[in-house]
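Note that this complex is displayed minus one protein chain, with the remaining chains in position.
Labels run A, B and C following the written order; every chain starts at residue 1.
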Amino acid sequence: MKKIIVDTYEDMSQLATDLIIAASLQAKRINLSLTAGSTPKRMYELLNQKLASLPEMTNVHYYTFDETPIKNQAHEVVGYDNFDGLNESFFKPAKIDSTRIHAMTGDNYRDFPAEIDAAGGLELMVIGIGEDGHFCANMPECTLYDQEVYKVKLTNEYPWNEPYQQSLQGNYSDYMYTLGLPALLKVKKLVLIANGLAKAQAIKAALEGPMTPDFPSSYLRLHPNLVVILDQEAASALT
Amino acid sequence: MKKIIVDTYEDMSQLATDLIIAASLQAKRINLSLTAGSTPKRMYELLNQKLASLPEMTNVHYYTFDETPIKNQAHEVVGYDNFDGLNESFFKPAKIDSTRIHAMTGDNYRDFPAEIDAAGGLELMVIGIGEDGHFCANMPECTLYDQEVYKVKLTNEYPWNEPYQQSLQGNYSDYMYTLGLPALLKVKKLVLIANGLAKAQAIKAALEGPMTPDFPSSYLRLHPNLVVILDQEAASALT
Amino acid sequence: MKKIIVDTYEDMSQLATDLIIAASLQAKRINLSLTAGSTPKRMYELLNQKLASLPEMTNVHYYTFDETPIKNQAHEVVGYDNFDGLNESFFKPAKIDSTRIHAMTGDNYRDFPAEIDAAGGLELMVIGIGEDGHFCANMPECTLYDQEVYKVKLTNEYPWNEPYQQSLQGNYSDYMYTLGLPALLKVKKLVLIANGLAKAQAIKAALEGPMTPDFPSSYLRLHPNLVVILDQEAASALT
Partner (left out) sequence: MKKIIVDTYEDMSQLATDLIIAASLQAKRINLSLTAGSTPKRMYELLNQKLASLPEMTNVHYYTFDETPIKNQAHEVVGYDNFDGLNESFFKPAKIDSTRIHAMTGDNYRDFPAEIDAAGGLELMVIGIGEDGHFCANMPECTLYDQEVYKVKLTNEYPWNEPYQQSLQGNYSDYMYTLGLPALLKVKKLVLIANGLAKAQAIKAALEGPMTPDFPSSYLRLHPNLVVILDQEAASALT
């Protein structure tokens, strides 16, 4: 593991942006997988700004790594939790052509690892960490550690489900899909970013705690080329 | 995982030999790590024969992956469990120059992963499996899954220790050293070979059973490029 | 360069077969490019025999590297010089599914390097050498050394054209298509095989002569991972 502690959220965002730009600047097809959510908010602002000053990089393809289709009460899909987030923060502002966006869905998830493999694999993945230790949608209570990809039925046996369903404001989700640990272990460079005090205990557990199924991101330490970028606050509980 | 089931022990040995030869035939420094023991007995006969017909491949270096120093009753080291085995079956008959043999010992084990890293990493590792599920010296009762390398004190709390000490015929061992799971996950191609009915249940547990600390080789499925070569008997319990 | 001199044509064929099998035995999509012609005749016999004893390797895809469409006097394509040869010696006997065969043609050649790139690149290419120094269809008089792929109009300004057209027995070819040097330099492992006294001078020129446009295969020495396998006769002019 390569652990880099920088001063601020801005520094973390800048460094992660550099890694994405550098991975894109190659004379060949490159496949990237980038996290949605609040942690990379500033990263996407910086990235979009930088990409706007560069020629379009048509060699770069994007693969989502998890998804939760959102349905309305008529059981029709009305949104995608992660894709819509990425679309808003990155694909639309950066004007990424849809032919270079590969989104995992309930229809294609079984074949998604093979699709990535047939395109030469993932060069870089940037992920965040949940306070409960989840990475991608590998949650504490339901992670299948030996599966490249899998589907989880969302039920209230998982303590995080009810608040999640409520956040959907009248809509609901019944399944989530995620790449699993073996798929992540195939990525050439895996980057974990975290900032803020709220993440300090999760980072400590992930990087220094026991490797345990109770805390999924503790398994990320197995990755052959894991780069962890933390601001001072996220790193504050580390020994 | 790529699983190849061949007819016989001879076929398994031949295929593993091909993989070693092919990994060696490159226009660059190549680092290999090969198992000792009974499973690869025929493999080394074939390999030694093939290497004898080829020019010396000075680009190939060998790294041992586990070791148990053997001491006499005066507490002096009189042998090395794995190195001596490899020496007998491979290094001596194949006339491998000692400058290209890198043996892990109680003195250098802490730095061994860094030494491998500084030489460009391992291209190929060929391992066997124990009936108890061990790989390298990662034993069921004492594997540290998040350590690249570690040392285990041999005590009778481990059921396998007493028979092992007795097999040393008056000598004894107090420690063993082994590369761990994260070190194996860095190898470009990991090859697991097994033959015979005695290994059938272990192979089933490793490849199809739950991924559990109770059975160390069940974690090998996490490897991004695992090739498993089995004869019919070793594969006979697979579904 | 890694140069291996073996005793006989049989040895050369066996070693090349081992390299193809080893490249195929991986837990991921693998792209190979293999030569047609007389040099690999025995290699394909051994390879077909070996593949027949193994489970179908659906992870392996094949890309042709040059082609000369053959037309009848009504100007209709009636054959493909290289693809038909490969089909006869390898694809048909080895029962390779057509979905895993990617043949370069006059229609797709411009996009062929990008197609290879989008599939993760070529892991292994096995080529021969012409007595006139050509590799793939990079001929002495018309090689474009900086092109990944190109088309050559066949005219009698090239001394080899008239005998070639006559060999087509009433049919003719007007263009040939070939991958060029930059495409070969991207292959992870490039294997050059040659046997027999007739190839001795070409091998000497390729490996020890000046790097000159007059002798295309002299540029192969630029490849970062070139493995040359020769029998005693093909190596007999080397110093």
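We adopt the following convention: contacts are C-beta pairs under 8 Å (C-beta built on N, C-alpha and C of every residue); 3 or more make two chains touch, one makes a residue touch a chain.
Worth saying up front: this structure is predicted, and the values here are computed from it rather than measured.
For the chain left out of this view, which of B:E76, B:D97, B:D117 or B:D214 touches it?
The one listed residue touching the chain not shown is B:D117.
Thinking of the whole complex, not just what is shown, which of C:H61, C:H134, C:K186 or C:K199 touches the missing chain?
Within the whole complex, the residue contacting the unshown chain is C:K186.
In the whole complex, not just what's shown, which of A:K28, A:K41 or A:K95 touches the removed chain?
A:K28
Write the list of chain A residues that the hidden chain touches.
1-2, 4-7, 11, 15, 18-19, 21-23, 25-28, 53-55, 59, 189, 223-227
Where does chain B touch the missing chain, residue by residue?
Residues of chain B in contact with the hidden chain: 28-29, 114, 117-121.
Given the full complex, what residues of chain C touch the hidden partner chain?
Given the touch definition above, chain C has residues 145-146, 181-182, 185-186, 211, 218, 221-224 touching the missing chain.
Following the convention adopted for this analysis, only the chains that are shown with their structure count from here on.
Going by CA means, which chain is nearest the middle of everything shown?
B
Suppose each chain is reduced to the average of its Cα coordinates; what separation in Å results between chain A and chain B?
Taking the mean C-alpha position of each chain, the two centres sit 35 Å apart.
Could you put a whole-Å number on the gap between the CA centroids of chain A and chain C?
Once rounded, the distance between the two centres reads 42 Å.
Please output the residue numbers of chain B that touch at least 2 other chains, ranges allowed.
If we look for residues of chain B contacting two or more partner chains, we find 223-224.
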